[in-house]
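Here the complex is missing one protein chain, while the rest keep their positions.
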Amino acid sequence: MIGLKILDRGTPLGRFWAEFCENRIALVSFWIVLIVSALAVLAPLYAPQDPYDIGKLVLTDARRPPGHVGAGGYVYWLGTDAQGRDLLSAILYGLRISVQIGIAAGAIAFVVGGTMGATAAFLGGRVEVLIMRFVDMQLSFPAILLALVISAVLGQGKWQIIAALVAAQYAYFARTAHGAASAERAKEYIEAALSTPLSARAVVFRHLLPNCMPPLIVVATVQVANSIALEATLSFLGLGLPVTEPSLGMLIANGFQYMLSGRYWISIYPGIALIVLILAINLVGDQIRDQLNPRLKR
Amino acid sequence: MTAQAMTAQAMPAPVLEVRGLRTHFFTRDGVVKAVDGVDLSVARGRVLGLVGESGSGKTVTGLSLIGLIDAPGRIVEGSVRLAGQELIGLAPDELRRVRGRRIAMIFQDPMMTLNPVLKVGTQLSMALRAHERIAAAEVRRRSVAALGRVGLPSPEQCLDAYPHQLSGGMRQRVAIAIAMLHRPDVIIADEPTTALDVSIQGQILHEMQSLAAETGVALVWITHDLAVVSSLAHEIAVMYAGRVVEHGAADEVLSAPRHPYTRGLLESVPGEAAPGGKLLQIPGSIPALVDLPPGCAFRARCPRADALCEAMPEIVGDGLGRAIRCHHPLEAA
Partner (left out) sequence: MLGFLIQRVLQAAVVMLAISALVFVGVFAIGNPIDVLISPDVTQQIRLDTIARYGFDQPLWKQYLTFLDRLVRGDFGRSFVFNMPVLDLILSRLPATLELTLAAVLGATLFGVPLGMYAGYRPDSIVSKAIMGLSILGFSVPTFWIGLIFILVFAVHLGWLPAGGRGPTAGILGVEWSFLSLEGLSHLLLPALTLSLFRLALMIRLARAGMREAILSDYVKFARAQGLSEGKVIGGHVLKNISIPIVTVFGLEFGATLAFAVVTETIFSWPGLGKLIIDSIQSLDRPVMVAYLMLVAFLFIMINFLVDIAYAALDPRLRTGRA
């Protein structure tokens, strides 16, 4: 199967990869994620039409079914939406936004939340209690509401959405990091390391953090998928990105009203693209989680 | 009649007889022959010590006897006769009826083997009801009696307690009580004292000994600790890499071992060395059970090995209960 020999089996990463490849579904999902992400990010280079450019839209071609040949001999492979946008291009650009936002929100939440949790665990005492209470409080609050309110208050725009998503999600990273760091800190090898001439900072970075990575990586994959879904939901509800930068959620929302009259493609195709992306990320995350779970090793 | 013949006659018929047991695990990395040709027997009221280090196959043997081998493992060959009845090949339902009633097992860590969210009384009641239909009052009476028999003070209160509220020793006594509920013929104990404090170990050992003597239950005591075995067992079987390499009467095996591995084990016990003297060790380590090379499994670590040892030695008995699996056994004392 593709990808089997990429990494050397001798290293831990190589062994991890080898085991990962045994699950064909996860492997296929992994490639899907990579390819879709690459296609999406590079969309401006090859997409047939720039959906942001309102000037290029031909209104008479609006709401055409897939395969329709429009004015100027241009073939709309997936049909057009209510504004005459080529759906294929719109989907590609939409995927691009989804991937960008998903990864940005995930990465920032990772860093912010991870640092918070690990710091709380390392410092201990009142600081730890304070930080973790705050985190717990936030965790019990549903992400979507938080994202809703924050994005409503901040207004539309890419960075506003990312901020909302980060605020909604950093708590998961914080909690996981705290849990992992606490457990690791109590282990004997840290005590042993601290008793050597190594500085506390070196102990944290070279011993503590690497061992906290596995659960954090699992959370990261889940959260990236979640971010993408959340952003789509927010756009669907009319918050989030402005109309000029259509994301997948908004395309679906726009097409909602046409579904009842049979013009299903406006909503369905963006939906399928979205689902494929999220599903693939979740499948990869699942496999990683199973592999890193020590309690399932016989 | 010779002394030998008389001894042979005096030995009671075994209640548990194992012949040629082979349990293999069919894993992704190959076939692991955890148990590869084991013969054992125990008589009523007697204690058999099954000794070996981790990886010797002793736990798998115990699990095979009670039929708890899960995939990817399977008993591929052999016979296990409990009071004459053959257990291997029994239908799962039949086997379930035998389990707990005529052959029972207790494990190493009672904190893990007792369900932490159920009361002790509930667990006893479930074990009782698994094999008999009894009324609630009778269940309680028998549970209290069972707990009292294993030396638990205030058994009534124990019934309403949760496992974490009892001490380690008490928990193990509860496990023993559960095992004894239906007066089984054989109890298999897999390292039951390893997780306990040394002082409690002695108590539990003593308890089990008197139980065996009073009720006639046969004990198969699986352990890696020679000290435990020396005070408790009547017979000892030493296992290495899935096979029995030596067995015989406990005092004989311990005072005059004839297999180099047994000798090595005895000599490496720290108490044996003179203070300040070098701690003896068997060189090398236990082989992985996948892809074992042919021949005697101990060959790589044995100071007496030679070309002859490339062929698997058969287990050779002397007719009086002593047997060795070695081409070059140490001299009889």
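Labels A and B are assigned to the chains in the order they are written; within every chain, residues are numbered from 1.
Methods note: a residue touches a chain if its C-beta (ideal position, glycine included) is under 8 Å from a C-beta of that chain, and two chains touch if they have at least 3 such contacts.
Quick caveat: nothing in here was measured; it's all calculated off a predicted structure.
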item: Touching residue (missing chain; options B:18, B:32, B:98 or B:159); value: B:98
item: Per the touch definition above, residue among B:50, B:75 or B:175 touching the missing chain; value: B:175
item: Identified contact with the non-displayed chain, of A:44, A:124 or A:238; value: A:238
item: Touch residues of subunit A, complete complex, unshown partner; value: 137, 140-142, 144-145, 148-149, 152-153, 225, 229, 232-233, 236-239, 249, 252, 256, 259-260, 264, 267, 271, 274-275, 278-279, 282-283, 286, 295-296, 298
item: Touch list for subunit B against the chain that is not drawn; value: 66, 68, 96-101, 104-107, 109, 112-118, 126-127, 130-131, 162, 164-165, 175, 178-179
